[in-house]
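Everything on this sheet refers to the single structure shown next.
Only one protein chain is missing from this complex, and each of the others stays in its spot.
Chain lettering (A, B and C) follows the sequence in which the chains are written, and residue indices restart at 1 in each chain.
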């Protein structure tokens, strides 16, 4: 296993220490339990945005803590959701009296642990609401299953709801905005190689030299189907078509296009894929008015990418444009 | 070869098209010859900063075009310096009448092609000066050899000289500032895996499962020595010791620490290594007052990292802190 | 033929050992149809249980079970943490003030645990989750208790039935948990959480009775 680490058992905390050293102006980092808050937390009378989930998806969520986005992020062990206690402690440090919005990706573990945390926090008289992100169209959308996973859409939601909170919107309003993002965002991903979880030491799955995994999640869990490697045109079409059909996105829609690297994809390939996606969307009359390109929701050193489309309206666009200042996203 | 590309012969131009689509507000992109300028180029009466070199190191240099950094970047084919003609055309579009500073990484190809370009441009009565970056301590510093390579220090130089130009400093002054950065910056890198050049289709070298290449450059050229994989502590020490000895950096110095990913290193590992480097520097009394952590000078999908130390003074710190707005660096 | 606080503690210690021994097996099962962390999660959880039982010196069977539950909830994370945590929490509530547990009580505790897991995770039998093993175990436990078995007998029956329940997950297509993302491709694999249920019950049966 080729990793720049010391003891595999300590990777999460060791990485957090490095983040603390790298961003003393932006972040405050705790290690037991492990969580990160804005350096100026709690921000009085502002709704606090708190998210979290398994580690290994950096910069999600810890890299999005800062002005205009998250107040706190709670990283669990690699690919394993954090415990309710950790979330509760983070909320306690982040809540500024105006209540807390929990952003949860739809995985059984995250949902259950954040649910328990929400109960604990409510018992302490903190107002809490939860929004669950389930944007991965690779998974069948159904109520009698675990349902869709939360993937790339999470970043967009955290940015936009974070801007709403920064503007001073109340908890219900922030929740409604977040829910509007959740309702209007769809994603799909592909893997060209597998990630290796540090304490396991072996890749989560194996792909032959000419194979790719379409509909991959962000935990090295296998995807929807395994097919032969294709050209960038082919790959982008395989991601874009199901995303477009799902909402559905229509001729004339204004959208934000988010082209995300799963971790180890060279930036040049990512831009190349982004250009293709923009062209294909233009051909269908869909207007890309905002974009994000980079490694924002990753799966350790997995090679691959995902495409996320968010249908915009005026308010969502305005909130997206609002200033943000975090380790991974700044404008 | 697992890449998200169409025809390997077109990767550079296809990626530029994607960049153009992704950053319409920041960049103007030409494809024949291939180069990128600020969308508002030429900026009248401002010294223009123009850099370039082989592709495959993204975001270097194209991702650093924008306000407060580069006016133009000229990407050659993958790992191959651009031609004098391309550089000349880019300078012609970027120069606002106050002259152009060329930032060149010290590789025979880059030096020779930019030298020729400078001659061509001078013949057209544009003021040109050149600064050559040679910060890689893995290579012996000597005048009867090709000498040291330009690596991570290039980003710091482009940011700082870019700020000087944006403040309206003249060509000689921008050159002097750039040279001060070049004189005070040192780097060293390590690879855990090799990159694959698209049109070659095979990794540039092979490393066994338990090996790493110390003193690696950014072109998949082999490094100083091949040794067994070590812990993060061991790796960071191997990079930091030769960097510190070289300038040398001393107790009491204020420095900028730049922890760079070679491409495919997970952000968590990079932060982890950064934290270790900060600790080791603190132990020696060296004060890290500015930092940069991320994949900024890469070698396609190579796994590994480099450490760069820049000795700061008040002016360099101020210029570093100046606003910057480019695809890859914004504050 | 009753189970005391000491027995319950011994049962938990047995579980700690069993989970540690089977860590790699659980990892492999979860790697096939999940994200490969189930072995780690269970080991981390039961090591916390071990520590907390030492620190807390719980005085009743219910207290032992409650310490187990809170240790799991506050250390595991993942799906398994809240689910097993709820299971032990409901079992603790069902144990009430009792100083000892007979066979019928053990069966009742298992029933309460199952109700907790299904309330929390909303999985039904046949969804290819830990519920498949636990539900089979509860039915067998109740039958054994009805036939007059003591705690160990009840647990033995439960463990054996959990094995079958776990095995029955193999051909299923998951509808809950990460394995559900796989669709048809998940068929042919044993569910890791179901295996954990069987593992725990065997450990309880071996150590939690009247030795």
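Here, contacts are C-beta pairs under 8 Å (C-beta built on N, C-alpha and C of every residue); 3 or more make two chains touch, one makes a residue touch a chain.
Just so it is clear, the model here is predicted, and its values are computed rather than measured.
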For the chain that was dropped from the view, give me its touching partners among the shown chains. B
Can you say which of B:144, B:209, B:251 or B:314 touches the chain missing from this structure? B:144
Of B:99, B:162, B:220 or B:263, the one touching the omitted chain in the full complex: B:220
Absent chain, residues of subunit B that touch it: 54, 76-85, 107-109, 112-113, 115-116, 138-140, 144-146, 149, 197, 199-200, 204-205, 217, 219-224
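Everything below uses one rule, namely that only the chains that are shown with their structure count from here on.
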Quick check on the contact network: minimum steps from subunit B to subunit C? 2
At what distance in angstrom does the C-alpha mean of subunit C lie from that of subunit B? 55
